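My questions all concern the structure below.
Omission of a single protein chain aside, the complex is shown with its protein chains in their original locations.
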Amino acid sequence: MSTSAATAGGAPRHGVRIAVIWAVATAISVPVMIWVIGPHIPPGAMSNDTRDQHTVDVVLATLAMPVLMLIWVYFAYSIRYFRQPEGDVIVDGPPDRAQPRIQILWLVVTLLMVIGLATYGTIDLLNDAGLGGGEGPHPLAVPADAKNALQVQVIGQQWFWTFRYPSYGGVETPKLELPVNREVEFHVTSVDVIHDFWAIELGVKADAVPGADNTAFVKPLENGTFQVRCAELCGLWHGHMNTTGRVVSDSQFATWIAAQQTKYSTITKDLPPYSLVYYPQPVRNG
Amino acid sequence: MESASVRQPQVVKSSTRIPSAWGQLLGYNVIWATVLAIVGYIVLHKIGDTIGAHSVAETGSGGSDQDDIAILMGMVGAILGWIGGLGFLNYPVSRILGRPATLREREEHGAWRYFRLCTDHKVVAIQYLVAVLFFFFIAGLNAMFIRTELTSDNATLFGAGNYLTLVGLHGTMMLMMMSAGILGPLGNYLVPLMIGSRRMAFPRIESLTMWLTVLAGFILLAATLLGGFPTGWTGYAPLADEARAGIDAYLVSFALIGVALALVGANMLVTVITLRAPGMHWNRLPIFVWGMVTTSILAVLAAPVLLAALIMVMMDRSIDTTFFVAAQGGSPLLWEELFWFFGHPEVYILALPGFAIVLEILPVFARKPLWGYRVAVAGMFGVALMSFMVWQHHLFMSGINSNLRPFYMFTTELISVPTGMVFLNAMGTLWKAKIRFTVPMLFALAFFFNFLFGGLSGVFLSDVPSDVLTHGSYFVMAHFHYTIMGGLVFALMGGIYYWLPKMTGFKLNEKLGKIHFWAMFIFFNLTFFPLFAAGMLGMPRRVSNYNASLHTLNVFVSSAAFCLGASMLVFLGNLVWSMVFKRERAGDNPWHSKGLEWQLPSPVPVYNFERIPVINTDPYQYGSPDAPPVADFGPRVVAGQAGAT
Amino acid sequence: MRARALGVATTFAVLIGAIVVYWVYFLTSGPSAISATVNRDGSANLTLQVVPAYGHHPFPDWVSYLAKDSSGRWRHTTIYKVPPHTIVHVTIYQYDSQTGLRNPFFGQIRGTVGGVARYTDVGNTGKGSGLPLYDDTAESVLPPGSAAHTFTDPDLGLNVPLVGISDAATNTCSAAPCATSFAHTMIQFSFRTPGPGSYRWQCIVPCALGFLDGFGGPMQTIGYMDGLIVVT
Partner (left out) sequence: MSTTETTIADPEGPEVLASNIAVGSRLLSSAVVFLFMSFVFAFFYLRALNTSHLFREPGANPPTAWGVVVLVCVLASVAGFEFARRQLSDGTGTPWRAASAAAWVIGLAAVVVQFTQYYYLHFGATAGGLASVFFGFTAVFAVFWLGAVYWMETLWAQSVRQPKTAAGDVHSPSALMRPSADSCMIFLYTMSVVEIFAFVLLYLVK
């Protein structure tokens, strides 16, 4: 493959060589992505949402491999072989221009890949893979057992999260605990500026917009703790607006929620009645 | 050959008296502009105080908040003072009094013309380049401070509020300066030379956009004097309404950049449409000029939407309208919609000039014609057109109707097809090429390596289920740094190394250039590739304290970022060394390019062409020795002898 | 020509140098910390004051916290150094009128020793406001409408609403530091400090006069209504 062989025989078949190297590179990189790197791609497997997201990420990463390899192999090859000969006489390359055949082929291939990606994404959305993302006040993609989902309201205010459980007397608590293997319907809203409720390991992310309700669904499948962070810049302590949530068994959840009800019973009666959107006064005081 | 219609140029010997240094000082120049800007600010601030006090008494709302009227009016005063001091108001006033339209201000000579209104597009381009690089280095300095803060996982170095201002200034200044960062310097300098014209369409407006950009940069720096702003460059709504006075500086400077962007775009478009030399048909236009045309279309149409949105926030803050106050009939989502309707064309205003420069540099150093000229132009127009149809992918999680998701997922992914055409062209041009690895070529090749990661991570962000994890996280930040810094800034550096010998006549040092390239390329990737992982592991954007598990990763990224900053200093050193100390003559065509601008002496004389040339072919006739020269310049006009009439 | 180019290069260097120096000053500007006075038994005392208007440059009409340092002087800072794993007794003199909580959930006292805070009306300012008059009574909940400010530290799970003086009060203080002769309420509580670290605290009542949602200006500025409890 040295340059001497290139000039000795007929014009070396660069195209074939690049195709071979690309095929080998893809044959190596795709399995590596699927079996070696793939399992480590976040998010983990704590809820149905994260499992869907994990498969989507692995599929996208594997699809990206051939494209990545094609560009890398082609550029590396051309940098290695299509060089200016030594000496300072500047030699021009062949004056060839575009052949329509290759352009149409490239256009068709890229269009097919894009249409494939878009349909794959849409099918995923139809199979409720995008439920972790905020779907606004009237969600269209709704999981099967959404009727008896646990309603949890997430209230973002400047600079921490509080959670209300309407089916348990509308108790408000700064801690978030969810029963395992039960569908949860989050209603995310804010009382002052735009925040973004991000339960990282649960695979839920929904903007908390004042004056608007934002719905997200998740079904936790494993016990454990998950980080809750704010993913939309909301002012001074945006970076400190974190808390940790826990997924626990049904019995633990029952005891926990009862403990919260007693702990905050004195203030629950002063809270405004549970509603999907709050317009607290004063707006402009003074 | 339509030589008859080409008017013979007349050689005019004009002896102009250069006023003495004092004379120059007293004229309209940047020193007077600064003085008048400050005076304008103080005077109108006073008037604003009286109006503010009056409206406070009337509406009875709080005392401390009403200084917004005073600050905004003060800034309007500063703008008027700045423009008046530079002499921009003289022409409109003379037009109001009925004097006829003239094209050129009195042409001056000597270094003073760089410090005042000058209608020579080459002077404005160099002023633009110096201004953009000046603010680029300040914003880069911000990035270094951000990375120092992020070496510790809890906010210790700077106060939390100051950190947010730092992030906001870094983002806003980089985007403000980079959106006109190539249209201004390289566009203004090269487009007239490449299309065979002696001027831009509206020379005064061109100079106005440059001085507005400089003023916008300093007003944004003044945000720290007013207490900083917490909203980052996106300026989301209720937070912008309730922020301290620093947000007024953000609003006014971004509005100025919006106006400047629309004007520089309009000026570019009119120049290319009307001032092409005879023979310069649309299919002979260099690809760089096509890049400038498509970027200008986006600039002209998207910047006004930004201006409208910023005016709404200014009204919300000063006269208490409720555009974005949910409790009183407004909606914060309105800002997100308007901002991102401008926002996404804005990021393509940043990407397209990168494509333009790279596709112009590749043929010269691959010694091959640009492979698919029509496909490249189609790709650029495809990107420009599609960029108006994708903006809601920033709102996937904001609660928009989930029926919109598949549409915006499809259009966002579809935009990778025209971008793919740019890659196809690069690969076609490199096929059996004779590559010379000069510094501009290294930057062009690195552009494709970086933009590939930017594009592929874009696919992750466009797919809704995957976007649930990555929205608003460091994954997004790594994505847009790969496309903007990996794409645009690498292309800008390549463009500077390639065209500076033509603009100044002096060559940039090759060895220093190579050191700068390799340091910048390696440390850029070492800085931003790990941030993809940080994003997926749950590190939101714009936070100064993160999960302890990400600490070692952030320390590694910070150290790589400091080396990246050092590589930028190498570039600065190279600039100062080659332009100020060594000053090694570069000759008229150091890269042996066939472009029209390289057939002129460097630095280019004031009148660009002695005779408007007749263009024969497109500037990519590499590899065909019998091809006609790119243009016929006609017999040289012997200085001092009147041209044949 | 070279001298002139050198001149331009040096002016740029000076300009950038000036901007960098100002930058570092701006970024590191902020109030200086004061440390709580430590008693013999290892516990610490913190004495704070909340005024309706700071009264001095740069923001005379911003509402603000002040703290008494170990030498007894009132300092305009909100960063307090406290020893770790001990009890801190906090006394707050509150001079501002009532604004009311946007989220009534913060009307409940949480995270203090015993879950209570002691409220006293000095100069019976509460009369005529229809709200209960406090004279050194321990409360676990406060009517949400009567809160003027709160001392809330989510990282420590601490939340103490501070009752405001009634609007009927006459001699209200208008510039910091306010003497105890002005109408004020006094709030005393103590909380246990965890291990070393810096924990952010803030006021949650929308008390920023004239800003949207009452959350602008002083509510987003360290040194006025936000600060850090530094446990060292």
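Here the chain labels run A, B and C in written order, and each chain numbers its own residues starting at 1.
Here is the rule we go by: a contact is a pair of C-beta atoms (placed from the backbone, for glycine too) under 8 Å apart; a residue touches a chain by one contact, two chains touch by 3 or more.
Not measured: the values here are computed from a predicted model.
In the full complex, the chain left out of view touches A, B.
Considering the full assembly, B:L338 is the residue among B:I219, B:L338 or B:L414 that touches the omitted chain. Looking at B:I42, B:L225, B:I319 or B:A566, the residue that reaches the missing chain in the full complex is B:I319.
Interface note for the absent chain: among B:I311, B:A378, B:L404 or B:A627, the touching residue is B:I311.
Taking the complete complex into account, residues 211-212, 279, 284 of subunit A touch the chain not shown.
Counting over the whole complex, subunit B has residues 7, 9-18, 59, 92, 95-101, 103, 107, 109, 198, 201-202, 262, 265-266, 269-270, 273-275, 300-305, 307-309, 311-312, 315-316, 319-323, 326-331, 333-334, 337-338, 341, 606-607, 609-612, 637, 639-640 touching the chain that is not drawn.
Simple rule for what comes next: only the chains that are shown with their structure count from here on.
A complete topology is adopted by the chain contact network, contact being made between every pair of chains.
Looking at B-C and A-B, the interface holding more C-beta pairs in contact is that of A-B. Here the CA centre of subunit A is 39 Å from the CA centre of subunit C.
In terms of their C-alpha centroids, the spacing between subunit B and subunit C amounts to 43 Å. Centroids built from CA atoms put subunit B at 31 Å from subunit A. Across the assembly, subunit B contributes 61-63, 65, 160-161, 230, 238, 242, 325 as residues in contact with two or more other chains. In subunit C, 200, 209-210, 212-213, 215, 220-222, 226 are the positions where the chain touches two or more neighbouring chains simultaneously.
Subunit C meets subunit A in the complex at residues 99-100, 102-105, 107-108, 140-141, 143-144, 154-155, 157, 200, 202, 204, 206, 209-210, 212-215, 219-222, 226.
Residues 155, 157-160, 162, 172, 174, 191-193, 235-237, 240, 243, 264, 266-267, 270-272, 278, 280-286 of subunit A are the ones touching subunit C in the complex.
Residues 61-63, 65, 155, 160-161, 164, 230-232, 234, 236-239, 242, 320, 325-328, 331-333, 366-369, 371-375, 396-403, 405-406, 409-410, 413-414, 416-417, 420-421, 423-424, 427-428, 430-437, 445, 448-449, 452, 456, 459-460, 462-469, 471-473, 536-538, 540-547, 592, 621-625, 627 of subunit B are the ones that touch subunit A when the two sit in their complex.
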